[in-house]
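Heads up, one of the protein chains got dropped from this complex, but the rest are sitting where they should.
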Amino acid sequence: MSTHTVTLTVNGQEHTAQVESRLLLTHLIRDVLRLTGTHFGCDTTNCGACTVLLDGAAVKSCTLFAVQANGKSITTVEGMAQNGGLHPLQAAFREHHGLQCGFCTPGMLLSALDFLKKNPDPTEEEIRWGISGNLCRCTGYLSIVKAIKAAAKEMAAGGK
Amino acid sequence: MATQTSQSLGGLGQSVKRKEDVRFIQGKGNYIEDIYLPGMIYGAFVRSPFAHALIKGIDSSAALEVEGVLAVVTAKELAEHNLAWMPTFAGDTQAVLAGDRVLFQGQEVAFVVATSQYTAADGVERVEVDYEELAPVVDPHKSLEMPVIRTDKEDQKDNLIFKWDAGDREATDRIFNEAEVVVSQHTEYQRVHPAPLETCGCVANHDPVTGHTVIYMTSQAPHAHRTVFALVAGHVGLEEHKTRVVAPDIGGGFGNKVPIYPGYVLATVASVLIGKPVKWIETRTENLQSTGFARDYHTTTELAASKDGRIRAMRVRTLADHGAFNAQANPSKWPAGLYSICTGSYDMEAAHVEVNAVYTNKAPGGVAYRCSFRVTEAAYVIERAVDLLARELDMDPVELRRKNFIPKEKFPYRSPTGWVYDSGDYHAAMDKALKIAGYDELRKEQAEKRARGELMGIGISSFTEIAGAGPRKQFDILGLSMNDGAEIRVHPTGTVTARLGVKSQGQGHETTFAQIIAEELGIPSEKIIVEEGDTDTAPYGLGTYGSRSTPVAGGATVLAARRIREKARRIAAHLLEVSVEDVEWKDYQFQVKGVPDKAKTMAEVAFAAYTNVPDGEEMGLETTFYYDPPNFTFPFGTYICVVDIDPGTGEFKIRRFIAVDDAGTIINPMVAEGQVHGGLAEGLAIATMQEIRFDEQGNLLNSSFADYLLPTAVETPDWELGKTVTPSPHHPIGAKGIGESANVGSPQAIVNAVVDALSHLGVTHIDMPITPWKIWQVIQEKGV
Partner (left out) sequence: MIPSAFEYYAPGSVAEAIALLKTHGDEAKILSGGHSLIPLMKLRFASPAVIIDINGIPGLDYVKEEGGFLKIGALAREASLESSPVVQQKFPLIADVVKVIADPQVRNRATVAGNLAHGDPANDHPAVMLALGAEVELTGPGGSRTLPVSEFFVDLLETALTPEEVLTEIRVPVPPAGSGGAYYKIERKVGDFATIAVGSQVTLDSGGRVTAAGIGLTNAATTPIKATDAEAYLVGKSLDDATLEEAGRLAMAMSDPSSDSRAPAAYKKAMVKELTIRTLKRAAERARGGQA
């Protein structure tokens, strides 16, 4: 069994762990670091519930080995809040009822975050494509789209 | 103190922001997989690769050699403890682990327990099972001619599970024999899986010292599950008073988390045997291949009508595929659930419906997937048939529906199959939907497009749902009355803890039930905490499914609050130094009649309930109420779908989807709209994507989300909603429940739209899921 020392920054904090080479990044985040906002939903890179930012880009953490994150920076949903307050996306999801069971929400938020970085003033159609790597079974997506649109406005106004 | 209003309280009808969101948006939900206990070990299943086979032997030795593998449990060990079989909610028995034979692909054969999920997976790979393949029964239509699958049941002479019928066979046949017009259509309502984003799982923790067991599980019905555990495994220590079932946050249920699965049992048994906490979390593949599927109803529907478009009778013949064990979750006396609601929104003279259910070598189930026990299947057959009749009569489908709607004066309306619809105004919902859609303009556009060879369709569905099981005289599950409890405790400082026997899986109970109490007690909803899912604290209840939370537990909550108000009124009279008769509840406080500034708030009364109790009165301000609903509620609505089809490729786009719902009184409009959105998306998914498919060997062909398709935001249209409000006359606040209407009402609107787009070519039906290639194929067949 091949094990490796992995050092990575998660939500601004450095962590070092000894991991088996086959350990999935999602398991490192959940089981080792106990950041349980990152979820498993499908195993096959379809649902996006495990989405995190890897060096700023949204990726599905179930499709990376933890060893691949060595030396990298990761943002999970637990790291979204800024200066003790909710991120505008988080606030907008609540305001616009962009979640129900909440299981897809962390992944959805991080996909939206990456998307808005590249598309700060998107149309609703663009938002739909932007979150097409995340499945939601509860909301029928409309309120999520509206929440992201509202957050984009808020972020533009707040210069974030 | 300023006068309270419903708005200031966050009471009924207010779009209060959800309490539960605060933790979910920060990644602080507490789902089953988030539970880590000290010393926890992991379980994983060895599953059958065959749909039907004899088990000749199981060799666990290689698995036990894997470092970290602690045990491999097989049916033999379970049998030693008399735990090899468990009852299903439908009254059948199901193998916890397969003994001498496997009856479906993916069936649980052995349970590997290991120190980590990684080693458990390695162990699973090394368990060697010697199978002897048998011919599988895959096609339900042939099941009755095939050898008996359930050889474990001595009195089982064939593969029939039940034969059930409702309505008046003779009267129906008589009308059909004399009818001017008869239409008939066979439809296959495909097998689907609810596929909530979170799979099923369990963490069982048996304390060998105290003998107590805590079972955290993905349960839509924690109390019912604990009772079943006690019935099955009381003899190994899982007695109800020593067993606590906790359903934590649930990542969607949709009926998938109603049945008891072998994984829950095995994790618990392993914890009892090993004395450590045991975690079992399903993979998505396991979820799709072995847990509660839905639908699989194969139906011939006939309507008899007069030439001028009066529907006179309906005849329904259904073959139901329940898989290898009858594990549907219907009320016990209702094997086909509430399927006899299939006369829908239409006033007709007679109806007869017959369902034959059969065993096949497929995963067990027949769960109510976002619907109230087979009402989706019922709504589908009637709404498809009405469209077919409209075509036959060359009538507009709207006109035909309007002509046959049960008129609002006829409510309460007794249907030909015996249901008493509580209230309805079908014409109003239809009118509203037509107006939002701009129906006449759409038909004009369609005609113009058709002339140019373009394909556009408009589909209607005017459904009637049946929700809120149910009145206990007739509705129980394994004998447990389908009533629900609510406990309310008003604390001395005027805040409230309420506990319910139902269990939210995303519906927002923590918010909406607080609103109900706020409205009844005049205490702001933010001062009210609602707890569910813990059998140690919550009052008994049968759980959340079949849109029963608001109709049943909602009723219990209102009546518990009103009972508290009655006592509070006596205390208020004591404080105000007047007689009880002189005190009235007005503007959310107790007032001396005619003297509004002589008043006491509920908070003041609550404090007095613990500090200044009048003589003859018990201290405290709390109660528990169990509600037995007098009837079901009957939500309804009209949905309109507009679809554009590319004639060259068969690709289609749902351009618009209009949904007008009437679920009576609405507690939280924002949450209600969210429920409709979600139900519509699932209806869309069923109509166009979701299908559990098998090959001739009974191999599941789509065991992951790569092939079991769920729509993304791109396929999902911008839902256009409207509502009418026709309160339920028997529910304490007139609410009917809104969680499932949209899934019940929408699939047929989409199918009707696609068929409508192609109707001028002679197309009368396409089975779900509708795909580009199916559309292309019928276009080819019609030689266009």
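We just call them A and B in the order they show up, numbering each chain from 1.
Methods note: a residue touches a chain if its C-beta (ideal position, glycine included) is under 8 Å from a C-beta of that chain, and two chains touch if they have at least 3 such contacts.
Since we're looking at a predicted model, the values are computed, not measured.
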Shown chains in contact with the undisplayed one are A, B
Which of these, B:107, B:190, B:256 or B:285, touches the one chain of the complex that we don't see? B:285
Checked against the full complex, the residue among B:534, B:715, B:740 or B:756 that touches the missing chain is B:715
Candidates B:118, B:339 or B:719 - the one touching the absent chain: B:118
Contact with the hidden chain only, please: which subunit B residues? 117-118, 121-122, 125, 283-285, 648-651, 689, 693, 701-702, 706-707, 709-712, 714-715, 771-773, 776-777
Provide the residue numbers of subunit A that touch the chain removed from this figure. 1-2, 4, 20-22, 24, 43-46, 48, 51, 54, 57-60, 62-65, 67-68, 70, 111, 114-115, 118, 129-134
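Throughout what follows, only the chains that are shown with their structure count from here on.
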Across the complex, what residues on subunit A touch subunit B? 20, 22-23, 30-31, 34-44, 46-47, 49, 76-78, 80-81, 86, 90-91, 93-95, 97, 99-106, 109, 124, 127-129, 131-145
Of all residues in subunit B, which touch subunit A in the complex? 17-18, 20-31, 33-34, 36, 118, 195-199, 249-252, 254, 281, 283-285, 505-508, 670-671, 673-674, 676-682, 704-706, 710, 712-714, 716, 718-719
